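Please read through the structure below; I'll follow up with questions.
The complex appears here minus one protein chain, its other protein chains still in place.
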Amino acid sequence: MADRSLVHIAFYAALIAALGLVPPVAIPFLGGVPITAQTLGVMLAGIMLGPVRGGLAVLLFLFLVALGAPFLAGGRGGLGVFATPSVGFLIGWPVGAFVAGWIMRATPGMNIFASAAVSAAVGGILVVYLFGIPGVAYMAGLPLTTAALGSAIYIPGDLVKVVLAALIAQTIARGLPGAMLSRS
Amino acid sequence: MAIWSRKNRQEKMRVCDPQADPFAVFDDVSLKLGGKQILSGLTLSLREDRIGVIGLNGSGKSSFVRLLNGLRQPTAGSLTLFGADAASAAPELPRHVGFVFQNPDHQAIFPTVEEEIAFGLTQLGLDRRASREKALEFLAIHGCGQLAGMPIAELSEGQKQLICILSVLVMEPRLLVLDEPMTSLDMLATRKIRDKLLSLPQKIVMVSHDFSHFEGFERVLWLEDGCLRADGSPYEVLRAFEADIARRSGVKLELAAL
Amino acid sequence: MAIWSRKNRQEKMRVCDPQADPFAVFDDVSLKLGGKQILSGLTLSLREDRIGVIGLNGSGKSSFVRLLNGLRQPTAGSLTLFGADAASAAPELPRHVGFVFQNPDHQAIFPTVEEEIAFGLTQLGLDRRASREKALEFLAIHGCGQLAGMPIAELSEGQKQLICILSVLVMEPRLLVLDEPMTSLDMLATRKIRDKLLSLPQKIVMVSHDFSHFEGFERVLWLEDGCLRADGSPYEVLRAFEADIARRSGVKLELAAL
Partner (left out) sequence: MISIYLQGDSWLHRAPAGLKLFVVAVASLLLFQVNSPLIFIACLAGVVGCYATLGSEGLKRLALLRGLTVLLGILLVLHWISGTFWEGISVVLRLVVLILAANLVSITTRMDDMLEAVMPLFRPLGWFGLSARKPALCVALVLRFAPYMMQIFSRMREAYQARTGAKNSWKLIPPLAIQCLRMSDNVADALQARGGSDGLAGQAEIRTRPKAA
């Protein structure tokens, strides 16, 4: 893989880490899976880098977290976090980024904002929850339906992130067209 | 560069009214950053229309001019800007003080040239439509009409620097602070900007290593290791500085020859 | 700046062997970026030891020199570097071609000065201990010992630019490509770097708006709108350029006066 791609992958991993500095909103139920700004980074990685590099960026981020870097929102890190109810969501992240990137690439003619919004919604919400909800159910010992209903609490925040991701993608397409790697 | 007559410019040399109110009064001002003493014990008042700032790399020029627009606050001593205390004046300073950063990459915020220029105008209260129109017009007047829609990231360094200067000029601040503003400009652009600056009625404080930019200036400050080493007419200060450089590099040469 | 004798330097003027192998051969080379024609139809070969590049802002100088170290590949025509095709030589070029970026912020990679300098040495295969030692020694020789541990982000612009030059010099490449390398340096540092460059046995290609940097150069290229407008001895080309500037700004003045 070319050095340039490596740098881009590392960049989005770092972006997700940086978004971890935005204080998370702790949710006392559902085993404490927080509302976090980091999913914005996951969506952007997919939208901007395309499927493979986007997915790898998120994987790299998770690898660093596993190594002990306190990069998850609230300064959490280490292998321990993979033993919390968040684990399903965390596994869903790279897959979500992959799907978002795939949709972005599959809709080359579409207006950037619209295409990015769809990618972020499907990859960054649908796919992530597909993994996340069973994770919560398993780790927190809740029935699947309860876990699914409870996860609705994240939806408003996630929708805001979808809009932000689309807005950012559109601005970048104007200010730095070369960075829309998913479209080139 | 001697091909242009400089007579024209020399005639425009201003003489400052010594009774005029100073726009900046430094009283034993010091600045510390990260535990390091960057500026120390500066006492001076600025009232002239054209003031130059010189000094070696790392002597504190950029830090000094940042005090003038509230980007840095003194860590000791008192600084009065436009008659008000620097700390309390800080939020309103950008309206009156235009600041051109030394590195264009540190200044440009917006994605395209037009937005970057228009931003300053919306800041001054123009609506978006009007500010965009004025931005386009301003760019055209300064021969940059064709850059308007371009992403700033795709400009050459010199084009970027020019846009940064224009984005400040368009706001017509009372005081212009320029930190080595012409380092990447070509001869033609340098010439145009110098002429433009000379023709401005506003006050200017400019940092530069190129002394030809100080034509028509009334006063030059020489900073050394964060202290004021000299302060006076350009003729005196620049000559003293050059003599010092000659002496220092002479010494260096001798040492090397040993 | 006329305080230093220039005789010394003039004597060092090199004369190139016309039979020597050229290090770069351009054959109808063009470069397009984002659908825009940046360089077009360049045909020339470079073999001299000291080659200058001039031109107005946005004329394509930075893009041109980027071709020499493989950071850009021609989109049409053929480019041969050190006898090999540019595309296939690209991975090995950094070993032979040192590149000083126009904006120091685009060059520095590492958090501290020492790491930035040492990086190039580890790239060349030195082990980390040796490269760190050599980096510190090199910094000390060039009077920057006290900067070694500093974060690059906290340096002044001039200090940053100096570190960027040193980080390339320490690698001792066969060809040095310098894109306006001294714009932020003070007189003392400029002088030292110029002397250093003059004393180097390596080949140098340098972009500059300051013609005094071309002393001792054998050849100057003048780019205009991505094309080669002139190519010859510094005396001819620089004079023609200055005449052109005078003509253009004269025309501009007349237009403005109308």
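Chains: A, B and C, in written order; residue numbering restarts at 1 for each.
Just so it is clear, a contact is a pair of C-beta atoms (placed from the backbone, for glycine too) under 8 Å apart; a residue touches a chain by one contact, two chains touch by 3 or more.
Everything numeric here is computed off the predicted structure, so don't read it as measured data.
**Student:** What shown chains does the left-out chain touch?
**Tutor:** Over the full assembly, the chain not pictured touches A, B, C.
**Student:** Return the single residue from C:Lys36, C:Arg128 or C:Lys196 that touches the missing chain.
**Tutor:** Looking across C:Lys36, C:Arg128 or C:Lys196, the contact with the absent chain belongs to C:Arg128.
**Student:** Where the complex has a chain not shown, which of B:Phe64, B:Phe101, B:Phe138 or B:Phe241 is the residue touching it?
**Tutor:** B:Phe101
**Student:** For the chain left off this view, which of B:Pro111, B:Gly158 or B:Pro181 is in contact with it?
**Tutor:** Within the whole complex, the residue contacting the unshown chain is B:Pro111.
**Student:** Considering the whole complex, not just the chains shown, which residues of subunit C touch the missing one?
**Tutor:** With respect to the unshown chain, the touching residues of subunit C are 69-71, 78, 80-85, 88-89, 91-96, 99, 101, 105-112, 115, 118-120, 122-125, 128, 149, 151, 153, 171.
**Student:** Mind listing the subunit B residues that contact the chain we can't see here?
**Tutor:** Counting over the whole complex, subunit B touches the hidden chain at residues 69-71, 90-95, 99, 101, 105-111, 119-120, 123, 153, 171.
**Student:** Of the residues in subunit A, which ones touch the absent chain?
**Tutor:** Residues of subunit A in contact with the hidden chain: 1, 3-4, 6-11, 13-15, 17-18, 21, 23-24, 26, 28, 44, 60-61, 63-64, 67-71, 74-80, 83, 164, 167-168, 171-172, 175-176, 178-179.
We adopt the following convention: only the chains that are shown with their structure count from here on.
**Student:** Determine the centre-to-centre distance between subunit A and subunit C, using the mean Cα coordinates as centres, and give it in whole Å.
**Tutor:** 42
**Student:** Where the centres are mean C-alpha positions, what is the separation of subunit B from subunit C, in Å?
**Tutor:** Comparing mean C-alpha positions, subunit C is 27 Å from subunit B.
**Student:** Going by the touch rule set out above, which residues of subunit A reach two or more other chains?
**Tutor:** As it turns out, subunit A has residues touching two or more other chains at 177.
**Student:** By residue number and range, which residues of subunit C touch two or more other chains?
**Tutor:** Residue numbers touching two or more other chains: 34.
**Student:** Mind pulling up the subunit B residues that touch subunit A in the complex?
**Tutor:** 110-112, 151-153
**Student:** Note which residues of subunit B are touching subunit C in the complex, please.
**Tutor:** For this pair, the touching residues of subunit B are 1, 3-4, 33-34, 55-58, 61-62, 102-106, 154-159, 162, 180, 183-192, 209, 242, 245-246, 248-249, 252.
**Student:** What part of subunit A is in contact with subunit B in the complex they form?
**Tutor:** On the subunit A side, the touching residues are 171-172, 174-177.
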